[in-house]
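Every protein chain of the complex appears in place save one, which is left out.
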Amino acid sequence: MTAPHIPALPTVDAHIYPRGGLDVLSRDEVARLRDVSTGMHDLLRRCALAVLTSGSTSDDPRAAQELYPHFDIQVSQQDRGMRIDLANAPAMAFVDGEIIRGVAELLFAVVRDLAYTTIELGADCGRDLSSSDGITDAVFGLLRNARLLHPADPNLVVCWGGHSISRDEYVYTKQVGYELGLRGLDICTGCGPGAMKGPMKGATIAHAKQRRHRTRYIGITEPGIIAAESPNPIVNHLVIMPDIEKRLEAFVRLGHGIIVFPGGVGTAEEILYLLGILLREENAQVPFPLIFTGPTAAAPYFEQIDKFLRLTLGEAATSRYEIVIADPEKVAKLMASGIRRVREYRIQHKDSFFFNWSLHIPLDFQRPFAPTHEAMATLDLRPGRKPHELAADLRRAFSGIVAGNVKEEGMRRIEAHGPFEIHGDPEMMRSLDGLLRAFVEQRRMKIAGEYRPCYRVVA
Amino acid sequence: MTAPHIPALPTVDAHIYPRGGLDVLSRDEVARLRDVSTGMHDLLRRCALAVLTSGSTSDDPRAAQELYPHFDIQVSQQDRGMRIDLANAPAMAFVDGEIIRGVAELLFAVVRDLAYTTIELGADCGRDLSSSDGITDAVFGLLRNARLLHPADPNLVVCWGGHSISRDEYVYTKQVGYELGLRGLDICTGCGPGAMKGPMKGATIAHAKQRRHRTRYIGITEPGIIAAESPNPIVNHLVIMPDIEKRLEAFVRLGHGIIVFPGGVGTAEEILYLLGILLREENAQVPFPLIFTGPTAAAPYFEQIDKFLRLTLGEAATSRYEIVIADPEKVAKLMASGIRRVREYRIQHKDSFFFNWSLHIPLDFQRPFAPTHEAMATLDLRPGRKPHELAADLRRAFSGIVAGNVKEEGMRRIEAHGPFEIHGDPEMMRSLDGLLRAFVEQRRMKIAGEYRPCYRVVA
Amino acid sequence: MTAPHIPALPTVDAHIYPRGGLDVLSRDEVARLRDVSTGMHDLLRRCALAVLTSGSTSDDPRAAQELYPHFDIQVSQQDRGMRIDLANAPAMAFVDGEIIRGVAELLFAVVRDLAYTTIELGADCGRDLSSSDGITDAVFGLLRNARLLHPADPNLVVCWGGHSISRDEYVYTKQVGYELGLRGLDICTGCGPGAMKGPMKGATIAHAKQRRHRTRYIGITEPGIIAAESPNPIVNHLVIMPDIEKRLEAFVRLGHGIIVFPGGVGTAEEILYLLGILLREENAQVPFPLIFTGPTAAAPYFEQIDKFLRLTLGEAATSRYEIVIADPEKVAKLMASGIRRVREYRIQHKDSFFFNWSLHIPLDFQRPFAPTHEAMATLDLRPGRKPHELAADLRRAFSGIVAGNVKEEGMRRIEAHGPFEIHGDPEMMRSLDGLLRAFVEQRRMKIAGEYRPCYRVVA
Partner (left out) sequence: MTAPHIPALPTVDAHIYPRGGLDVLSRDEVARLRDVSTGMHDLLRRCALAVLTSGSTSDDPRAAQELYPHFDIQVSQQDRGMRIDLANAPAMAFVDGEIIRGVAELLFAVVRDLAYTTIELGADCGRDLSSSDGITDAVFGLLRNARLLHPADPNLVVCWGGHSISRDEYVYTKQVGYELGLRGLDICTGCGPGAMKGPMKGATIAHAKQRRHRTRYIGITEPGIIAAESPNPIVNHLVIMPDIEKRLEAFVRLGHGIIVFPGGVGTAEEILYLLGILLREENAQVPFPLIFTGPTAAAPYFEQIDKFLRLTLGEAATSRYEIVIADPEKVAKLMASGIRRVREYRIQHKDSFFFNWSLHIPLDFQRPFAPTHEAMATLDLRPGRKPHELAADLRRAFSGIVAGNVKEEGMRRIEAHGPFEIHGDPEMMRSLDGLLRAFVEQRRMKIAGEYRPCYRVVA
């Protein structure tokens, strides 16, 4: 597949050992990770490559594969624990021949999560992954195995937003991260570039000033997206959830509040997911600070989002979020006080600080959605449906477009069968189309190149 | 069941929170621990009571139950993680109303292990617990969950020996522990009194002198024995294996060498188990330092053991152990050099330092043995069998006597049906009978009271 | 003194306790710090104010005093150790009413150093501060008391350069800091803004990626300069040396290599100081990596410096430094390999890693220079003198201009008696004048406002 014009990029072979030595694998787990027949080894290879090309500016999931066609990874057990052998690995992950420590840690996280997923969520695991409780339990199990369930005071802010944003917007995300960090808040993102990286960078400087050493920069990803959104090595806790729905559930059960920066379809998917849940009667009393924010230039962007949400989910939806323009300090103060309310609520309701058990997530939002052409065409986007049901389908619509844009399998489908068709009520479709067009114009769909839509809105 | 003559012992009610906060449970796990219908809650209650009466001088598994009839324990999830509520708990676990920190840690270990066992090894867990590999994998999983798989240099000495030993023998175990501790070795025992406690005490003083702060005093127990052998709070890593066979496997896969002090039937069971395995052709090359030792007065004891082993397992067995009398420093030096060979072997064979994968353990030694009268009567104790097969049955014979002596279920069986009958070759039976009589005479069977044999040897 | 037009800035009153609790003062030490009669309290007040206004963009030493006229600080001993009481302190040092932890640490460092200096270097201390060895011993004592003598591998890079630099230059210092940080190098600067802050910021991000938690961002200052160059709270080790000469000695004995970014007269003073020492016969064999570097636009700047050094100190001087333009990675690699040579040399010569005892510093460079008009006028700036003697006088000339520019006492002298006159050989004076004019034109003298020279070069 490597085109002849691609220059041979420098590579490195290396053996890597975990420093902390916390993770030990069984013989069986190692064997499964080596098993090429099950696709597990290929998955490991792709996730590892994503981690090793962290910092690259591409969001093309195939780019890394093409640039490093001979890359391979093997996991083995040695006297002191796991060893990772890399062959033809991207030199960009190394400094003077030594792997960047943060990258090495991410590699070990990849191995840990894939080993867990294969065995604990595999076909013969004995879990019921078709019930809502069973899925939530699996999410809990994965996060616990990744040592993310941390019985400290609530302080985790999830930051959502585009991977492809303007310089101005990027600087703004750093400023917000800085103000959050000054207030002792930790950051969790989808761990790609842009709005997923800026808040962590800003927080790093603030945490240094506040002498916070046990900081958490959590990245939550999934196998389909990791290749397009390489984790930054500032991420010091990475977890790979098995699919996009479990990733979304991890965000909302782990985070104590969420900030949304400007973004594209992925961000829209996340907003719809969260609001769809928060609008459920069962969640009416659950506090969940949610702030949409960006620099001055982003004001029209959020107006459009706001309008779309009012139209589709109704005015009630607006009570669940606050829009703040160009004021990082205000964002951080609002978030800090919102999280204080979360803390009180959890104590009152004997809920844990580290996992939001109280939040009711309907099975509709948990069941994996496979964005085939057929599934996309049968989404039911009409007014009159219950807000959370409509939100669930809108979420799926955006999720499908993300897949068509940057996920390998989705892109293959579009190449084979042309754009997805999305049907629905004319007014709603007009509004949706307007939103998507704006994303395209503002270059939020893809980082580089001319954007060719993978969808067609049909009123 | 409380007889009228038992005085009311002082009790305490308390809420206990984990300090490290490492362990978090899911809602499902907490629910199972509360479930009285499955017997899980009763098991939790009994294990917790054993931990709380640590230091008591009884090996009667029912004593604690009778002394603290109103004791109860409940586990719940709070904002920062697990909480344990104790009602009518033995005051002896508290100092001025505050629980001894080490006891609290053991309680949390009990909860952690029972939660894991119920779910990970439960009926619907998807594991194959009938194959040798499946059992070994379960042992690995339990030890990993208990954070015992530690990728450091080999330094773990398992100490076996009686819970009921003489003052002289006890002081000697402390001296050996002290010499081991001076050499940077950690201690693992079955975590009861006597020879299971002395080495830890001695090592504690030596570790303090050597400024070793991350020491490991590991106790490995199982639900049937914990009530008779309460873990000492010096134990800083406790693990409750589901049955005696997994407990024995944990000892030999985790330890890097084993010291045997004088003991009774339990110790004999352990010796037979280990030699039965080491005599397998597959294990001929696996180094495994094994030392029998005691003070001068214990010399005849080890002579008799030695004679019994020669008779039953053959002369070859003697090449696998060394007898050292009254020389703690020599014991420690031999063990240290033996462990250095283990280290080299593991490196050469790419085996882990923290789990002895290389050791072949036949299913015969892994399959749980339920000591019914029938099972005991059908043991095949004859010369001419393969050494490891005979060892397996001898191990079962001793195991049954342990159960009849100090395990609640075994004692009930004896009360109902009289002593077990053990059949076999006359000479072998004579030798066995002699050994058992010596145990009785030396008061190694039970700590207190007149011993009434729970077995009858039939030539 | 507060002019009517200065708006009242927000202030905060606060009690501050040290977190680590490492430093305890005696009753006597506390009493001396409170003593207004000796000027010690005023010195404490000024240094504390500098720390509290960290991040302000002014280099006017009187600005903070005027903006916060009612600020006061008191030190007392409490049950758990020192307490600092602040009255009317700048609100900018606080986040939502809580002091920034890094600022609090700097305050405690100020107290610690002033207490040490008063007592250990006071009039009745018994030290000989007139001998070269006595001065070096005092420098050692201060650095040890500040816990800066750290027996780890050599990795400390001193970064010198201007406090008033262009945006481009600032970004470049961050990039160099980032590359140094990736290679595990720590940063030491004069702890003001500009080139003293950029490398620390860059290194912070790199250290986060490399998971280096015990990083050192050392700031070395002195009472005369601290008000004009407020320490940034990223600085996690601050030491206040008693005068500029001991500060310079601290840099060269503590650092394992030095990078010089573009700067003004202060930077020139530092270059002359270091080259003057390195050109001594006694130091010919002592390795000392020294790199001048800046972005492309800074190339002419370094050409001019280079020319001036050749003219004044001779061609030999050029063998002691390397100029690298616009290549942060190369700078870091050169520094890393230079420090490896330093390491080898120290081992060979049994010199400590943490204090460069081998370096010979003549008393001429150690004796405090008070830049009076008379002292400035009698500097002997002629060719033909021994290079290190001429370097010593040139160093003094630049030092005097720094004082006239940004130090309170120097500014007062200039206001009272007009500019300093600097005499010397015509060609050398022309070159010096050219250099100074360039500094003025490039706005390197002062951060804000029109620069009025505090000197006159007289050929």
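Going in written order, the chains are labelled A, B and C, and every chain counts its residues from 1.
One rule holds for everything that comes next: contacts are C-beta pairs under 8 Å (C-beta built on N, C-alpha and C of every residue); 3 or more make two chains touch, one makes a residue touch a chain.
This one's a predicted model, so the numbers in the text were calculated from it and none came from an experiment.
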{"item": "Omitted chain - touching chains that are shown", "value": "B, C"}
{"item": "Omitted-chain contact residue, chosen from C:37, C:78 or C:285", "value": "C:78"}
{"item": "Residue of B:59, B:79, B:105 or B:364 in touch with the missing chain, whole complex considered", "value": "B:105"}
{"item": "Among C:32, C:163 or C:346, residue touching the chain not depicted", "value": "C:346"}
{"item": "Contact with the hidden chain (one of B:9, B:95 or B:316)", "value": "B:95"}
{"item": "Touch list for chain B against the chain that is not drawn", "value": "19, 95-96, 100-103, 105, 182-183, 201, 204-205, 208-213, 233-234, 236, 333, 336"}
{"item": "In chain C, positions touching the absent partner", "value": "21, 24, 26-28, 76-81, 122, 124-126, 133, 137, 140-141, 144, 149-152, 343, 346-347, 350-355, 357"}
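The rule is simple: only the chains that are shown with their structure count from here on.
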{"item": "Set of chains adjacent to chain A and to chain B", "value": "none"}
{"item": "Centroid-based (C-alpha) most distant chain relative to chain B", "value": "C"}
{"item": "Superposition rotation for chain B onto chain C, Cα-based, multiple of 5°", "value": "180"}
{"item": "Approximate Å spacing (C-alpha centroids) for the pair chain B, chain C", "value": "64"}
{"item": "Chain A and chain C, separation of their C-alpha mean positions in angstrom", "value": "45"}
{"item": "Chain C residues counted as touching two or more neighbouring chains", "value": "none"}
